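Note that one protein chain is taken out, while the other chains of the complex remain in position.
Labels run A, B and C following the written order; every chain starts at residue 1.
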C-alpha cells in the first residue's frame, strides 16, 4: 500500500460475466504495465463486478493522455464504467468546520502523510481561524442565517471553484448542506457523523445515546447525499462506554473515534480505494 | 471477581446525599463484615445514588435471615431501595430457543462456569431438542400459532412456575413475548437482539444492515420490556464487516458476537452486578 | 464468501514478474471457468507473488483429474508452486485436547458450519471423553509420561493415518509435540496459544501477563513448527483486562478469545485461504 511515484489506478464497475479480469490484466500485460495491486469483487446478488487495479506507468506502452481512449476499447464490450487516476495528480481539498477543533487538528496535523493540497478552511464561525492560520491555511468565515443560506452557499461554491477544489470535507461542520450544493460535488463531499449510523440520525446523537443507555458509541464517515445522514458509508468505528459516562464524557470519548474515522475515510478516498454503487461503498485496500 | 463461597451482596439505589457510603460501610464494619468488593455510582444529572457492596458472611454478626430487617433500619432515613443476594442461593434459569443453535450451545457449554441451574429449554420448534438432551436438559416443545399464543404462554408460565424459574433467557427465540408474560418476570427476561440497538430494531436486522452498507454489525443483550427491542441494555458488542460480506456472511459473523454478548449479560445478571434504573442499567464489575 | 457446491481453488506462489495475473485468468477464461473470487498479493520486499483464485467448475472445459497437469503448463515458465483444492473434497480433522473443554465445545458445536469431518478426539486425559461422546465423536485416551512419549506419538500417528486425517487441531492440548510428529503434518497442525505471541511464550502465559500488569490479554492460533510457539501465525485477537482481573479472571476472559481465534483459524484453513511463506501467512478472505 506504499505509494509509487508514477502509477495509474483504474476503478471499474460493470455487470458480472466471464473474462473480465482476464480482459483487464491482458490489456495491462500487453502494454508492458506491471500490476502493483489488484482487487476484485463480485456482488453475486446484484450480478455486479467491481475492480481496482493499480500499475506502474514506468515503461507502460501507452502515453497517459491516451490511456482512457485505449482502455475504452477494452471496456466497451463489457459495458464497463471506470475512473482513471494518476498518482502524480494531487487532489485539492477544502475543509468545512464549525466550532469544534478536533477533526480540523487531526487533518491538518497529518495531511503531510497524504497526497493532497488543502488551500482553504471554511467555517460558519470564526473560532477556529487561529488554528488554520497556525498551519498556514487560509480561513474563510461565512456566517449563515436561516435567510441567507442560498446566497452563502453560492459564495462558498464560487470560492471552491476558484480554488479548483476536488473534495470537500465536513469536519463537524454542523450545518445541513443543500441538495444544490451537494449536486456540485457528487460523491466528493465526505461528512463525519457523531454516531454509529443508522442509529441516532440528526442532531445531538450523544444525548440520544446517553438517554438510550447504549454500551458503545460510534462515528460514521459517509459521502453526503440529499437525504440527511443517509449517504454511502465509507468507515465506522465504536468505543466502549458505561454508566459512568455522562453526555460530556461520551462527547469526549466520541471525538477520538470521530477524528480517526474521518481521517481513515479521507485516506481511502485520496488513494482512490472507494467505489460507490447504489448507496453502498466497495473499499479496496 | 472470583466468587467467595459464602458472601452477601447488596444492590442499593436512592436519592444522592452525603453520608450514604459511610452509612453502609459503617453498618458492615460494626457487624464484623469484611468488604470484598464495593462499587458506587452517582448520576449527577438525576441526583441518584447507586451502590453494590459484597461482603464475607463468615463471622458476620447478623444471621442471614435478619440482614434484611437490620439493613432496613440503615436504609430508611435515606429512602434506599435495595436487593439482598446470597452467593449460596443458586438461581434457576430457563432458556427459550427457536431453530438456531449457537446461543444454546454457548450457554450449555459454559454454564458449569456459572452459579446457575438450567432445568429446562423451551422452544416453538423441535429442532434443538437433540442438543438439550445431549446436555441432559429437559426440552419442552410449544408450537405457537397466531391464534393460540395466549394459551401457549399460559402453559409456558405454568411450567416456569412449577420449576421455580428465576430468570428467562431468550436465546434467539424469534417470538415476541406478550406484556402479560413479561409482567411475570420484570427485569428477569434477558433477550439477545442481533443488531447494535437502536439501529435495526425488529426482524431481519442483518438484511437491513447489509442494505445500508454498514461497516460494523453488532448484537445487544437487554432486559425485555413491553416495547419491542427497547428495554434496558446490559451489553453490546460489534464486529467489522466489509463489502465482501453477503447477508449470509453477516449472519455467520454476527452469531459469534451474539453468543458472547448474551453470555456476558447472563453472567452480569447472575453475579448480581446489574442495577436497572429508568430504562438504563448500571453494571458494576 | 458463501461456498459454491462445485468450485476449485488455486493457491499460487512464485517470484514476482509481469503477466502473472493475466496468465492465470487467461487460462481460466479460455477454459470457460467463471472466477468467483480472486485475490492477489505482492510482497515487494521479497519480490514474491501470491494468488488465490476460486472458480466455478460447472462448464469448465478441463476435467478435474487433468487440471493439475494443464495448469502445470501455465505455471512452469513462471516457476509457480501451487495447491489445487476442490470444494467437494471434505477434509478430515482430528482434535487433540487435554482437560479444558472450551475449545473442544466451540469446535464441536460449530463444525456443522464447516466442510469438514471430525472422526476422532485424542487426549492425554480422560476428562473430556463425555463431551466427545455427547457429540457422537470417538474419543481416544493416550496417557503420556516423560518416558513413553515417543511410543505414544507413534501410536497416535498410526491412528491418524488409519483415519486418513488431513488436519490436526491442538485445542489446548498442553503437550509439546515432537518434531518427528510435526514432520508428518507440515503446515497441517494448528495450535491455539493462550497469549498474544510473541509475548509470553511457553507455559502459564496468563500468570506472566498478570505479573507484568498488561492491560490486554490475547490468543494466537498458528501452525506448529519445531520451534515452540514460533510457527506461522494465522490469527490473533485480544481482550481488555484491568487491575481487578485476577489470574483466574484472565483465564476466564482469555478462554473466549482462544476459542474464537482458533475457530477463525480453522475456518481460514478449511476454506483454503491460507498461504504459508517463510514463517508468515498470507490470509486471503
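The rule is simple: contacts are C-beta pairs under 8 Å (C-beta built on N, C-alpha and C of every residue); 3 or more make two chains touch, one makes a residue touch a chain.
This is a predicted model, so every value here is computed, not measured.
**Student:** Just to verify: which one of A:16, A:117 or A:256 makes contact with the chain not shown?
**Tutor:** Final answer for the missing-chain contact: A:256.
**Student:** Tell me where the left-out chain touches chain C, residue by residue.
**Tutor:** 41, 43-45, 50, 196-200, 212-216, 218, 232-238, 242-244, 246, 279-283
**Student:** On chain B, where is the contact patch with the chain that was removed from view?
**Tutor:** 2, 18-22, 25-26, 28-29, 32-40, 42, 44
**Student:** At which residues does chain A meet the chain that is not included here?
**Tutor:** Output for chain A: 1-2, 101-102, 105-106, 109-110, 113, 134-135, 244-246, 248-249, 252, 256, 260, 263.
By our rule, only the chains that are shown with their structure count from here on.
**Student:** Rounded to the nearest whole Å, what is the centre-to-centre distance of chain A and chain C, using the mean of the C-alpha atoms as each centre?
**Tutor:** Spacing between the chain centres: roughly 37 Å.
**Student:** Quick one: chain A and chain B, Cα centre-to-centre, how many Å?
**Tutor:** The mean C-alpha positions of chain A and chain B differ by 41 Å.
**Student:** Touching two or more other chains, which residues of chain A qualify?
**Tutor:** Residues 44 of chain A each touch two or more of the other chains.
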